[in-house]
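Excluded from the complex is one protein chain; the other protein chains are retained at their positions.
Every chain is named by a letter (A and B) in the order it is written, and numbering of its residues begins at 1.
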Amino acid sequence: MKTIIYTCPYVPAEWIAAHGLRPSRVMPAAVGSTGPLARVEGLCPFVHSFINEVLTILPQTDTCGVIVTTVCDQMRRAFDILVRRCDLPAFLMNVPHTWQSTAAQKMYVDELKRLSRFLIRLGGKPFSNDTLARVMLEYDDARASILAARSYLSARQYAQLIAAFGRDGPGMMLHSETGASLPIAGVPLAIVGGPMVRGDLDIFDIVEQSGGQIVLDAAETGERGLCPPFDRRRIRVNPLVELANAYFNGIPDASRRPNSELYNWLKREFLDRAVRGIIFRRYVWCDTWHAELGRLKDWIDLPVLDIDVGGDSQAHQHRVPNRIRSFLEMLL
Amino acid sequence: MICAGIDAGSRTIKIVLIEADTLKVITKGLTDQGVEQDKLTSGLFRKLLKNSGIDKKDVGRIIATGYGRNAVSIADTTITEITCHAVGVRYLVPDAETIIDIGGEDSKLIRLDRSGRVRDFAMNDRCAAGTGRFLEVVARRLGVDIGSLGRMAAKSHSPAPISSMCVVFAETEIIGLLASGTAREDIIAGVQAAIAARVTALTGRNIDLPIVFTGGVAMVSGMDTALQSALGQTVTVSPDPQMTGALGAAILAAKHITHY
Partner (left out) sequence: MPGQITLQEWDQRYEQLRKAGLHQPDYSGPLSRHVEDGDTRLLKLRYDNSAAALRLWNFLLTEEDRLHKARAEGKKLVGTMKDLGTIPVMAYSLDNLVAFYPDGAWWIPCVMELNTGLLKIADKLGIDESFCPVRAMLGAFLTGAHFPIPDLLTCSVGATCDDFSAIAQRLNGLGYPILWWEIPHRHPPEPDEAAVKLPGGFSAPKSQVEFVESQLQHIKTAFEDLSGQRLDEKKLSTGIKKANKVRTYLAELRQLAFTAPQCPMPALEMLIAEMLAIHFCSDRNETIVVLKGLLEEVKARVRAGIGFLSPDAARIFWVNPVADLQVMNLFEDCGGRICGTEYLFTHALDAIPQDLPPTEALAQMALADPMVGSSIDRASRICNDVRIFGAEALLISRIPGASHCALEGQIIGEIVRDKLNIPVVELEVPPLTDSIRPALRTRLEALVETVRARRKK
(Lines give C-alpha, C1' and ligand atoms only; values in the text may rest on other atoms or scores of the structure.)
Protein backbone atom coordinates (compact mmCIF):
# COMPACT_ATOMS: atom_id res chain seq x y z
CA MET A 1 0.00 0.00 0.00
CA LYS A 2 1.27 3.47 -0.81
CA THR A 3 2.58 5.25 2.24
CA ILE A 4 2.50 8.90 3.19
CA ILE A 5 5.03 9.97 5.80
CA TYR A 6 4.79 12.90 8.17
CA THR A 7 5.92 13.92 11.63
CA CYS A 8 3.54 16.57 12.93
CA PRO A 9 0.68 15.55 15.26
CA TYR A 10 -1.68 18.02 13.57
CA VAL A 11 -1.72 15.84 10.46
CA PRO A 12 -4.68 13.53 11.02
CA ALA A 13 -3.68 9.98 10.17
CA GLU A 14 -7.36 9.15 9.69
CA TRP A 15 -7.57 11.63 6.84
CA ILE A 16 -4.75 9.92 4.99
CA ALA A 17 -6.11 6.45 5.74
CA ALA A 18 -9.59 7.38 4.49
CA HIS A 19 -8.01 8.03 1.10
CA GLY A 20 -6.86 4.42 0.98
CA LEU A 21 -3.24 5.37 1.69
CA ARG A 22 -1.12 4.28 4.62
CA PRO A 23 -0.16 7.08 7.00
CA SER A 24 3.15 6.64 8.77
CA ARG A 25 4.40 9.07 11.38
CA VAL A 26 8.17 9.22 11.24
CA MET A 27 10.28 9.28 14.36
CA PRO A 28 13.90 9.65 13.20
CA ALA A 29 16.38 7.25 14.71
CA ALA A 30 18.72 9.83 16.18
CA VAL A 31 19.89 13.40 15.86
CA GLY A 32 23.32 14.40 14.69
CA SER A 33 23.68 11.77 12.02
CA THR A 34 25.26 12.63 8.69
CA GLY A 35 23.22 12.80 5.53
CA PRO A 36 22.61 14.77 2.36
CA LEU A 37 21.67 17.88 4.35
CA ALA A 38 24.72 19.13 6.24
CA ARG A 39 24.45 20.32 9.82
CA VAL A 40 24.29 24.09 9.95
CA GLU A 41 24.49 26.39 12.94
CA GLY A 42 21.00 27.45 13.80
CA LEU A 43 19.32 24.40 12.30
CA CYS A 44 17.18 22.40 14.70
CA PRO A 45 18.66 18.89 15.03
CA PHE A 46 15.22 17.29 14.74
CA VAL A 47 14.43 19.08 11.50
CA HIS A 48 17.87 18.15 10.23
CA SER A 49 17.34 14.47 11.06
CA PHE A 50 13.83 14.32 9.66
CA ILE A 51 14.82 15.94 6.38
CA ASN A 52 17.81 13.62 6.04
CA GLU A 53 15.57 10.61 6.60
CA VAL A 54 13.26 11.80 3.86
CA LEU A 55 16.11 12.60 1.49
CA THR A 56 17.51 9.11 1.90
CA ILE A 57 14.29 7.21 1.25
CA LEU A 58 14.96 4.76 -1.49
CA PRO A 59 12.82 4.98 -4.64
CA GLN A 60 11.76 1.34 -4.48
CA THR A 61 10.00 1.68 -1.14
CA ASP A 62 6.25 2.21 -0.98
CA THR A 63 6.58 5.79 0.32
CA CYS A 64 4.90 8.04 -2.20
CA GLY A 65 4.67 11.41 -0.43
CA VAL A 66 5.67 13.48 2.59
CA ILE A 67 3.72 16.05 4.58
CA VAL A 68 5.32 18.79 6.66
CA THR A 69 3.47 21.59 8.44
CA THR A 70 3.92 25.22 9.34
CA VAL A 71 3.73 24.53 13.09
CA CYS A 72 7.48 25.05 13.11
CA ASP A 73 9.18 27.74 11.03
CA GLN A 74 12.31 25.69 10.57
CA MET A 75 10.24 22.84 9.13
CA ARG A 76 8.49 25.38 6.92
CA ARG A 77 11.87 26.44 5.57
CA ALA A 78 13.03 22.86 5.31
CA PHE A 79 10.12 22.22 2.94
CA ASP A 80 12.04 24.23 0.36
CA ILE A 81 14.92 21.77 0.69
CA LEU A 82 12.52 18.91 0.03
CA VAL A 83 11.06 20.66 -3.00
CA ARG A 84 14.48 21.26 -4.49
CA ARG A 85 16.30 18.09 -3.57
CA CYS A 86 13.79 15.33 -3.11
CA ASP A 87 11.91 13.45 -5.81
CA LEU A 88 9.25 12.49 -3.31
CA PRO A 89 6.19 14.75 -3.68
CA ALA A 90 5.95 17.02 -0.66
CA PHE A 91 3.06 18.97 0.83
CA LEU A 92 3.32 21.88 3.24
CA MET A 93 0.20 22.08 5.35
CA ASN A 94 -0.72 25.43 6.86
CA VAL A 95 -1.66 24.75 10.46
CA PRO A 96 -2.86 27.99 12.05
CA HIS A 97 -1.00 29.19 15.11
CA THR A 98 -4.03 31.17 16.30
CA TRP A 99 -6.89 28.98 17.38
CA GLN A 100 -9.56 31.08 19.00
CA SER A 101 -11.35 32.25 15.86
CA THR A 102 -13.70 30.45 13.51
CA ALA A 103 -11.51 31.69 10.65
CA ALA A 104 -8.60 29.68 12.03
CA GLN A 105 -10.79 26.59 12.39
CA LYS A 106 -12.05 27.03 8.83
CA MET A 107 -8.50 27.47 7.57
CA TYR A 108 -7.54 24.14 9.12
CA VAL A 109 -10.51 22.42 7.45
CA ASP A 110 -9.66 24.05 4.12
CA GLU A 111 -6.11 22.81 4.45
CA LEU A 112 -7.38 19.28 5.00
CA LYS A 113 -9.35 19.60 1.79
CA ARG A 114 -6.28 20.89 -0.03
CA LEU A 115 -4.32 17.98 1.41
CA SER A 116 -7.00 15.70 0.07
CA ARG A 117 -6.38 16.96 -3.45
CA PHE A 118 -2.67 16.28 -2.99
CA LEU A 119 -3.35 12.76 -1.75
CA ILE A 120 -5.64 12.03 -4.69
CA ARG A 121 -2.93 13.18 -7.07
CA LEU A 122 -0.68 10.56 -5.48
CA GLY A 123 -3.21 7.78 -6.01
CA GLY A 124 -5.49 8.24 -3.04
CA LYS A 125 -9.21 7.78 -3.59
CA PRO A 126 -12.07 10.14 -2.82
CA PHE A 127 -14.20 8.72 -0.04
CA SER A 128 -17.60 9.03 1.55
CA ASN A 129 -18.46 10.35 5.00
CA ASP A 130 -19.20 6.79 6.06
CA THR A 131 -15.69 5.68 5.13
CA LEU A 132 -14.13 8.55 7.05
CA ALA A 133 -16.35 7.84 10.04
CA ARG A 134 -15.38 4.18 10.01
CA VAL A 135 -11.68 4.98 9.89
CA MET A 136 -12.05 7.55 12.64
CA LEU A 137 -13.76 5.04 14.91
CA GLU A 138 -11.02 2.50 14.23
CA TYR A 139 -8.33 4.98 15.21
CA ASP A 140 -10.34 6.19 18.16
CA ASP A 141 -10.65 2.64 19.51
CA ALA A 142 -6.91 2.15 19.06
CA ARG A 143 -6.13 5.34 20.96
CA ALA A 144 -8.44 4.26 23.75
CA SER A 145 -6.51 0.97 23.97
CA ILE A 146 -3.23 2.85 24.12
CA LEU A 147 -4.44 5.09 26.91
CA ALA A 148 -5.68 2.08 28.82
CA ALA A 149 -2.32 0.34 28.37
CA ARG A 150 -0.55 3.06 30.33
CA SER A 151 -1.59 1.42 33.58
CA TYR A 152 0.38 -1.73 32.91
CA LEU A 153 3.22 -0.69 30.64
CA SER A 154 6.49 0.89 31.60
CA ALA A 155 6.96 4.48 30.49
CA ARG A 156 9.29 3.43 27.71
CA GLN A 157 6.94 0.73 26.47
CA TYR A 158 4.10 3.23 26.53
CA ALA A 159 6.12 5.72 24.50
CA GLN A 160 7.06 2.97 22.06
CA LEU A 161 3.45 1.94 21.76
CA ILE A 162 2.42 5.48 20.85
CA ALA A 163 5.26 5.62 18.32
CA ALA A 164 4.22 2.27 16.84
CA PHE A 165 0.66 3.52 16.53
CA GLY A 166 1.83 6.54 14.61
CA ARG A 167 4.17 4.54 12.44
CA ASP A 168 1.98 1.55 11.68
CA GLY A 169 -1.59 2.53 12.42
CA PRO A 170 -4.17 0.69 14.50
CA GLY A 171 -3.94 -2.71 12.84
CA MET A 172 -0.21 -3.29 13.29
CA MET A 173 0.08 -1.46 16.59
CA LEU A 174 -1.93 -4.04 18.48
CA HIS A 175 0.80 -6.59 17.92
CA SER A 176 3.48 -4.51 19.51
CA GLU A 177 4.23 -3.91 23.17
CA THR A 178 2.13 -6.83 24.35
CA GLY A 179 5.02 -8.00 26.49
CA ALA A 180 3.67 -6.03 29.39
CA SER A 181 5.61 -5.60 32.57
CA LEU A 182 4.76 -4.09 35.88
CA PRO A 183 5.71 -0.42 35.81
CA ILE A 184 8.36 0.61 38.29
CA ALA A 185 7.28 2.89 41.11
CA GLY A 186 9.52 5.89 41.39
CA VAL A 187 9.31 9.63 41.82
CA PRO A 188 6.54 10.63 39.41
CA LEU A 189 7.87 12.89 36.69
CA ALA A 190 6.63 14.46 33.50
CA ILE A 191 8.61 14.86 30.32
CA VAL A 192 7.61 17.97 28.42
CA GLY A 193 8.77 19.23 25.06
CA GLY A 194 8.75 18.83 21.32
CA PRO A 195 9.24 15.69 19.26
CA MET A 196 11.66 13.00 20.39
CA VAL A 197 13.75 10.65 18.30
CA ARG A 198 13.91 6.90 18.84
CA GLY A 199 17.31 7.14 20.51
CA ASP A 200 15.83 9.49 23.11
CA LEU A 201 13.58 6.81 24.51
CA ASP A 202 16.59 5.77 26.59
CA ILE A 203 15.65 8.70 28.82
CA PHE A 204 12.75 6.66 30.20
CA ASP A 205 15.14 3.90 31.27
CA ILE A 206 17.65 6.35 32.73
CA VAL A 207 14.89 7.93 34.79
CA GLU A 208 13.80 4.57 36.15
CA GLN A 209 17.35 3.52 36.92
CA SER A 210 17.79 6.74 38.84
CA GLY A 211 14.67 6.26 40.96
CA GLY A 212 12.05 8.10 38.94
CA GLN A 213 9.15 7.23 36.73
CA ILE A 214 7.75 9.15 33.80
CA VAL A 215 4.03 9.24 34.51
CA LEU A 216 3.25 11.90 31.92
CA ASP A 217 4.77 11.88 28.45
CA ALA A 218 3.94 15.41 27.32
CA ALA A 219 6.42 15.35 24.44
CA GLU A 220 4.99 15.96 21.00
CA THR A 221 5.63 12.32 20.14
CA GLY A 222 4.04 11.17 23.38
CA GLU A 223 0.59 11.32 24.88
CA ARG A 224 0.28 15.05 24.37
CA GLY A 225 0.40 14.50 20.60
CA LEU A 226 -2.57 12.15 20.60
CA CYS A 227 -5.85 13.76 19.74
CA PRO A 228 -8.55 13.37 22.38
CA PRO A 229 -11.45 10.91 21.96
CA PHE A 230 -13.94 11.79 19.26
CA ASP A 231 -17.49 12.72 19.98
CA ARG A 232 -19.11 9.73 18.36
CA ARG A 233 -22.42 11.44 17.81
CA ARG A 234 -20.73 14.23 15.88
CA ILE A 235 -18.80 11.72 13.77
CA ARG A 236 -22.13 10.49 12.43
CA VAL A 237 -23.31 14.03 11.64
CA ASN A 238 -20.14 15.47 10.07
CA PRO A 239 -16.97 13.42 10.46
CA LEU A 240 -14.69 16.02 8.85
CA VAL A 241 -15.75 18.72 11.27
CA GLU A 242 -15.30 16.37 14.22
CA LEU A 243 -11.89 15.28 12.93
CA ALA A 244 -10.77 18.89 12.57
CA ASN A 245 -12.19 19.82 15.95
CA ALA A 246 -10.44 16.95 17.74
CA TYR A 247 -7.07 17.50 16.13
CA PHE A 248 -6.96 21.25 15.85
CA ASN A 249 -8.58 22.05 19.18
CA GLY A 250 -7.56 18.97 21.10
CA ILE A 251 -3.77 18.91 20.86
CA PRO A 252 -2.18 21.62 23.00
CA ASP A 253 1.22 22.91 21.87
CA ALA A 254 3.83 25.56 22.62
CA SER A 255 3.49 26.93 19.09
CA ARG A 256 -0.09 28.09 19.63
CA ARG A 257 -0.75 31.80 20.02
CA PRO A 258 -1.61 32.25 22.74
CA ASN A 259 -0.38 28.93 24.11
CA SER A 260 -2.41 29.14 27.30
CA GLU A 261 -4.17 25.86 26.49
CA LEU A 262 -0.87 24.02 26.82
CA TYR A 263 -0.46 25.33 30.35
CA ASN A 264 -4.07 24.53 31.23
CA TRP A 265 -3.57 21.00 29.98
CA LEU A 266 -0.26 20.58 31.80
CA LYS A 267 -1.74 21.88 35.03
CA ARG A 268 -4.57 19.35 34.87
CA GLU A 269 -2.29 16.47 34.01
CA PHE A 270 0.35 17.36 36.59
CA LEU A 271 -2.34 17.38 39.25
CA ASP A 272 -4.07 14.21 38.08
CA ARG A 273 -0.83 12.28 37.99
CA ALA A 274 0.75 13.82 41.09
CA VAL A 275 3.81 14.90 39.14
CA ARG A 276 6.69 15.98 41.38
CA GLY A 277 9.20 17.11 38.81
CA ILE A 278 9.43 18.04 35.14
CA ILE A 279 12.04 17.00 32.61
CA PHE A 280 11.97 19.69 29.97
CA ARG A 281 13.46 18.29 26.83
CA ARG A 282 14.25 20.61 23.94
CA TYR A 283 16.51 20.91 20.94
CA VAL A 284 19.21 23.51 20.75
CA TRP A 285 17.91 25.99 18.14
CA CYS A 286 14.26 25.15 18.81
CA ASP A 287 13.13 28.62 19.82
CA THR A 288 9.50 27.64 20.27
CA TRP A 289 10.22 25.34 23.18
CA HIS A 290 13.33 27.03 24.50
CA ALA A 291 11.33 30.18 25.20
CA GLU A 292 8.88 28.19 27.32
CA LEU A 293 11.54 26.96 29.75
CA GLY A 294 11.76 30.24 31.65
CA ARG A 295 8.02 30.63 31.61
CA LEU A 296 7.41 27.12 32.87
CA LYS A 297 9.81 27.70 35.74
CA ASP A 298 8.04 30.96 36.62
CA TRP A 299 4.61 29.39 36.36
CA ILE A 300 4.92 26.15 38.28
CA ASP A 301 6.18 25.39 41.71
CA LEU A 302 7.80 22.15 40.67
CA PRO A 303 11.48 21.51 39.93
CA VAL A 304 12.28 21.62 36.23
CA LEU A 305 15.28 19.90 34.67
CA ASP A 306 16.43 21.32 31.35
CA ILE A 307 17.81 18.82 28.85
CA ASP A 308 19.04 20.52 25.71
CA VAL A 309 19.78 18.21 22.83
CA GLY A 310 22.20 19.37 20.22
CA GLY A 311 22.93 16.31 18.16
CA ASP A 312 26.35 15.73 19.69
CA SER A 313 25.55 12.18 20.70
CA GLN A 314 28.73 11.26 22.53
CA ALA A 315 28.65 14.16 24.96
CA HIS A 316 24.94 13.63 25.25
CA GLN A 317 25.46 10.08 26.52
CA HIS A 318 27.22 11.36 29.61
CA ARG A 319 25.40 14.61 30.08
CA VAL A 320 21.81 13.40 30.08
CA PRO A 321 22.22 10.58 32.62
CA ASN A 322 24.25 12.88 34.87
CA ARG A 323 21.59 15.54 34.86
CA ILE A 324 18.77 13.09 35.42
CA ARG A 325 20.65 11.42 38.24
CA SER A 326 21.28 14.81 39.91
CA PHE A 327 17.62 15.67 39.48
CA LEU A 328 16.44 12.48 41.14
CA GLU A 329 18.95 12.92 43.95
CA MET A 330 17.33 16.24 44.57
CA LEU A 331 13.84 14.80 44.60
CA LEU A 332 14.42 11.62 46.56
CA MET B 1 35.55 6.49 61.93
CA ILE B 2 36.92 8.31 58.93
CA CYS B 3 35.06 9.02 55.72
CA ALA B 4 36.39 10.11 52.36
CA GLY B 5 35.01 12.07 49.48
CA ILE B 6 36.59 11.87 46.03
CA ASP B 7 35.76 14.44 43.35
CA ALA B 8 37.02 13.10 40.03
CA GLY B 9 36.64 16.25 37.99
CA SER B 10 37.52 16.87 34.39
CA ARG B 11 40.79 18.63 35.25
CA THR B 12 41.77 17.55 38.75
CA ILE B 13 41.04 14.80 41.25
CA LYS B 14 40.35 16.02 44.78
CA ILE B 15 40.12 13.95 47.94
CA VAL B 16 39.00 15.01 51.41
CA LEU B 17 39.10 12.87 54.52
CA ILE B 18 37.00 13.81 57.56
CA GLU B 19 36.16 12.56 61.02
CA ALA B 20 32.73 11.00 60.62
CA ASP B 21 31.35 12.16 63.95
CA THR B 22 32.71 15.72 64.02
CA LEU B 23 32.97 16.29 60.25
CA LYS B 24 36.34 17.86 60.91
CA VAL B 25 38.68 17.76 57.94
CA ILE B 26 41.70 15.56 58.65
CA THR B 27 43.49 15.98 55.36
CA LYS B 28 42.89 16.83 51.71
CA GLY B 29 44.77 16.77 48.46
CA LEU B 30 44.53 17.04 44.72
CA THR B 31 46.25 15.84 41.63
CA ASP B 32 45.86 16.49 37.92
CA GLN B 33 43.47 14.30 35.99
CA GLY B 34 44.92 11.91 33.50
CA VAL B 35 44.31 8.92 31.31
CA GLU B 36 44.68 6.38 34.13
CA GLN B 37 42.25 8.06 36.45
CA ASP B 38 41.71 5.14 38.78
CA LYS B 39 45.42 4.71 39.30
CA LEU B 40 45.87 8.41 39.93
CA THR B 41 42.97 8.41 42.40
CA SER B 42 44.22 5.42 44.30
CA GLY B 43 47.71 6.86 44.37
CA LEU B 44 46.54 10.16 45.82
CA PHE B 45 44.38 8.34 48.36
CA ARG B 46 47.28 6.20 49.55
CA LYS B 47 49.54 9.23 49.78
CA LEU B 48 47.04 11.13 51.92
CA LEU B 49 46.60 8.13 54.23
CA LYS B 50 50.33 7.70 54.60
CA ASN B 51 51.00 11.38 55.26
CA SER B 52 48.28 11.45 57.92
CA GLY B 53 49.22 8.14 59.52
CA ILE B 54 45.82 6.65 58.75
CA ASP B 55 45.24 2.98 58.09
CA LYS B 56 42.95 2.16 55.24
CA LYS B 57 40.80 -0.02 57.49
CA ASP B 58 39.96 3.10 59.48
CA VAL B 59 38.21 4.57 56.46
CA GLY B 60 34.61 3.51 56.81
CA ARG B 61 32.98 4.84 53.68
CA ILE B 62 34.10 6.47 50.45
CA ILE B 63 31.84 8.38 48.09
CA ALA B 64 32.95 9.50 44.65
CA THR B 65 31.53 12.40 42.69
CA GLY B 66 32.37 14.40 39.59
CA TYR B 67 32.66 13.68 35.90
CA GLY B 68 34.76 10.55 36.39
CA ARG B 69 33.05 9.21 39.51
CA ASN B 70 31.94 5.93 37.95
CA ALA B 71 35.56 4.98 37.30
CA VAL B 72 36.72 5.28 40.92
CA SER B 73 37.11 1.67 41.99
CA ILE B 74 37.74 2.39 45.67
CA ALA B 75 34.43 4.23 46.11
CA ASP B 76 31.57 2.52 47.87
CA THR B 77 29.03 4.54 45.94
CA THR B 78 28.70 7.62 43.77
CA ILE B 79 26.66 10.80 44.09
CA THR B 80 26.47 13.56 41.51
CA GLU B 81 28.47 16.73 41.95
CA ILE B 82 25.30 18.83 42.20
CA THR B 83 24.36 17.23 45.48
CA CYS B 84 27.94 17.11 46.74
CA HIS B 85 28.75 20.75 46.03
CA ALA B 86 25.51 21.75 47.70
CA VAL B 87 26.43 19.84 50.85
CA GLY B 88 30.02 21.02 50.85
CA VAL B 89 29.24 24.70 50.34
CA ARG B 90 26.41 24.67 52.84
CA TYR B 91 28.74 23.18 55.43
CA LEU B 92 31.26 25.96 54.87
CA VAL B 93 28.69 28.76 54.40
CA PRO B 94 25.66 27.72 56.45
CA ASP B 95 23.30 30.36 55.08
CA ALA B 96 24.12 29.88 51.39
CA GLU B 97 20.99 29.87 49.25
CA THR B 98 22.42 29.98 45.73
CA ILE B 99 25.61 28.27 44.63
CA ILE B 100 27.43 29.07 41.41
CA ASP B 101 30.02 26.46 40.54
CA ILE B 102 32.25 27.12 37.55
CA GLY B 103 34.68 24.37 36.74
CA GLY B 104 37.02 23.59 33.91
CA GLU B 105 34.40 22.09 31.65
CA ASP B 106 31.02 23.15 32.98
CA SER B 107 29.15 25.64 35.09
CA LYS B 108 26.22 25.09 37.39
CA LEU B 109 23.72 27.07 39.34
CA ILE B 110 22.26 25.32 42.38
CA ARG B 111 19.43 26.64 44.49
CA LEU B 112 19.02 25.42 48.02
CA ASP B 113 15.99 25.35 50.26
CA ARG B 114 16.05 26.53 53.86
CA SER B 115 17.25 23.16 55.07
CA GLY B 116 20.15 23.17 52.65
CA ARG B 117 18.77 20.59 50.26
CA VAL B 118 18.98 21.15 46.54
CA ARG B 119 15.77 22.77 45.38
CA ASP B 120 16.60 23.36 41.74
CA PHE B 121 19.62 23.49 39.47
CA ALA B 122 20.64 24.45 35.97
CA MET B 123 23.77 23.50 34.07
CA ASN B 124 25.85 24.55 31.14
CA ASP B 125 27.84 21.48 30.27
CA ARG B 126 27.51 21.70 26.54
CA CYS B 127 29.48 24.79 25.75
CA ALA B 128 32.95 25.76 26.93
CA ALA B 129 32.16 29.45 26.64
CA GLY B 130 30.82 29.68 30.19
CA THR B 131 33.56 27.63 31.83
CA GLY B 132 37.14 27.71 33.01
CA ARG B 133 38.19 26.47 29.59
CA PHE B 134 37.55 29.94 28.23
CA LEU B 135 39.96 31.45 30.73
CA GLU B 136 42.58 28.90 29.76
CA VAL B 137 42.14 29.84 26.13
CA VAL B 138 42.54 33.53 26.77
CA ALA B 139 45.53 33.01 29.08
CA ARG B 140 47.24 30.94 26.41
CA ARG B 141 46.47 33.41 23.66
CA LEU B 142 47.74 36.36 25.68
CA GLY B 143 50.76 34.48 26.94
CA VAL B 144 49.96 35.05 30.60
CA ASP B 145 49.54 32.86 33.62
CA ILE B 146 45.93 32.10 34.50
CA GLY B 147 46.62 33.26 38.04
CA SER B 148 47.42 36.76 36.83
CA LEU B 149 44.19 37.22 34.85
CA GLY B 150 42.31 38.81 37.71
CA ARG B 151 45.02 41.35 38.44
CA MET B 152 45.11 42.31 34.78
CA ALA B 153 41.32 42.50 34.44
CA ALA B 154 41.17 44.88 37.39
CA LYS B 155 43.13 47.39 35.30
CA SER B 156 40.58 47.34 32.50
CA HIS B 157 38.65 50.52 31.78
CA SER B 158 36.57 49.18 28.93
CA PRO B 159 35.96 45.43 28.73
CA ALA B 160 35.90 44.27 25.13
CA PRO B 161 32.57 42.74 24.16
CA ILE B 162 32.93 39.13 23.10
CA SER B 163 29.99 38.14 20.95
CA SER B 164 30.52 34.50 20.05
CA MET B 165 28.53 31.75 21.69
CA CYS B 166 31.37 29.33 21.01
CA VAL B 167 34.81 29.50 22.62
CA VAL B 168 36.46 28.42 19.37
CA PHE B 169 35.11 31.46 17.57
CA ALA B 170 35.65 33.58 20.63
CA GLU B 171 39.34 32.71 20.35
CA THR B 172 39.23 34.13 16.84
CA GLU B 173 37.69 37.27 18.27
CA ILE B 174 40.50 37.54 20.81
CA ILE B 175 43.03 37.36 17.98
CA GLY B 176 41.11 40.06 16.17
CA LEU B 177 41.02 42.27 19.22
CA LEU B 178 44.75 41.89 19.78
CA ALA B 179 45.39 42.71 16.14
CA SER B 180 43.30 45.85 16.44
CA GLY B 181 45.31 46.99 19.45
CA THR B 182 42.80 46.28 22.19
CA ALA B 183 44.53 46.22 25.56
CA ARG B 184 45.06 42.76 27.03
CA GLU B 185 43.39 43.94 30.22
CA ASP B 186 40.23 44.83 28.31
CA ILE B 187 40.21 41.48 26.56
CA ILE B 188 40.54 39.58 29.81
CA ALA B 189 37.83 41.67 31.41
CA GLY B 190 35.65 41.00 28.38
CA VAL B 191 36.17 37.26 28.66
CA GLN B 192 35.34 37.30 32.35
CA ALA B 193 32.20 39.30 31.59
CA ALA B 194 31.22 36.80 28.89
CA ILE B 195 31.59 33.88 31.30
CA ALA B 196 29.57 35.75 33.90
CA ALA B 197 26.88 36.53 31.33
CA ARG B 198 26.56 32.83 30.54
CA VAL B 199 25.94 32.16 34.20
CA THR B 200 23.32 34.91 34.32
CA ALA B 201 21.40 32.99 31.68
CA LEU B 202 21.15 30.09 34.15
CA THR B 203 19.73 32.18 36.97
CA GLY B 204 16.25 32.99 35.74
CA ARG B 205 14.35 35.99 37.00
CA ASN B 206 14.98 35.66 40.68
CA ILE B 207 18.04 34.74 42.64
CA ASP B 208 18.08 33.96 46.34
CA LEU B 209 20.77 35.44 48.54
CA PRO B 210 23.42 34.90 49.65
CA ILE B 211 25.19 33.71 46.51
CA VAL B 212 28.29 31.58 47.00
CA PHE B 213 30.78 31.04 44.23
CA THR B 214 32.73 27.79 44.15
CA GLY B 215 34.68 25.56 41.78
CA GLY B 216 38.15 25.97 40.37
CA VAL B 217 37.28 29.18 38.51
CA ALA B 218 36.32 30.83 41.80
CA MET B 219 40.04 30.85 42.58
CA VAL B 220 40.74 33.06 39.56
CA SER B 221 40.69 36.57 40.95
CA GLY B 222 38.34 38.95 39.28
CA MET B 223 35.75 36.32 38.42
CA ASP B 224 33.76 37.07 41.53
CA THR B 225 33.72 40.76 40.58
CA ALA B 226 32.60 39.88 37.07
CA LEU B 227 29.81 37.72 38.46
CA GLN B 228 28.74 40.46 40.86
CA SER B 229 28.57 42.91 38.01
CA ALA B 230 26.56 40.55 35.82
CA LEU B 231 24.16 39.52 38.55
CA GLY B 232 23.91 42.87 40.26
CA GLN B 233 24.29 41.10 43.60
CA THR B 234 27.04 40.42 46.11
CA VAL B 235 28.86 37.18 45.46
CA THR B 236 30.93 35.47 48.13
CA VAL B 237 33.72 33.11 47.20
CA SER B 238 33.45 29.86 49.12
CA PRO B 239 36.31 28.92 51.38
CA ASP B 240 38.43 26.30 49.64
CA PRO B 241 36.33 26.44 46.48
CA GLN B 242 38.14 23.71 44.64
CA MET B 243 37.44 21.16 47.37
CA THR B 244 33.75 21.72 48.09
CA GLY B 245 32.65 18.80 45.92
CA ALA B 246 34.96 16.32 47.63
CA LEU B 247 34.07 17.76 51.05
CA GLY B 248 30.40 17.36 50.30
CA ALA B 249 30.94 13.77 49.21
CA ALA B 250 32.84 13.05 52.45
CA ILE B 251 30.06 14.60 54.55
CA LEU B 252 27.47 12.54 52.74
CA ALA B 253 29.56 9.45 53.34
CA ALA B 254 29.63 10.35 57.01
CA LYS B 255 25.88 10.83 57.06
CA HIS B 256 25.43 7.39 55.53
CA ILE B 257 23.32 8.64 52.74
CA THR B 258 23.36 5.57 50.61
CA HIS B 259 20.15 5.61 48.68
CA TYR B 260 21.37 7.78 45.78
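In this section, contacts are C-beta pairs under 8 Å (C-beta built on N, C-alpha and C of every residue); 3 or more make two chains touch, one makes a residue touch a chain.
As the structure is a computational prediction, the values presented were derived from the model and not from experiment.
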Contact with the hidden chain (one of A:30, A:55, A:107 or A:122): A:107
Chain not shown: contacting residue from A:4, A:26, A:78 or A:330: A:78
Absent-chain contact - pick from A:125, A:232, A:257 or A:318: A:257
Contact partner of the left-out chain, one of A:28, A:65, A:96 or A:225: A:96
Residue numbers in chain B that touch the chain omitted from display: 160-165, 169, 172-177, 179-180, 182, 190, 197, 200-201, 203-205, 230
Chain A residues that touch the omitted chain in the full complex: 40-44, 70, 72-74, 76-81, 83-84, 92, 94, 96-98, 101, 103-104, 107, 110, 114, 117, 255, 257-259, 284-288, 290-295, 297-299
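We take it that only the chains that are shown with their structure count from here on.
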Interchain centroid distance [CA atoms averaged], chain A/chain B, Å: 39
Chain A-touching residues of chain B, taken from the complex the two chains share: 67, 79-83, 117-123, 125-126, 204-205, 259-260
Complex contacts: residues of chain A adjacent to chain B: 284, 294, 297-298, 303-304, 306, 308, 310, 312, 315, 318-319, 322-323, 325-327, 329-330, 332
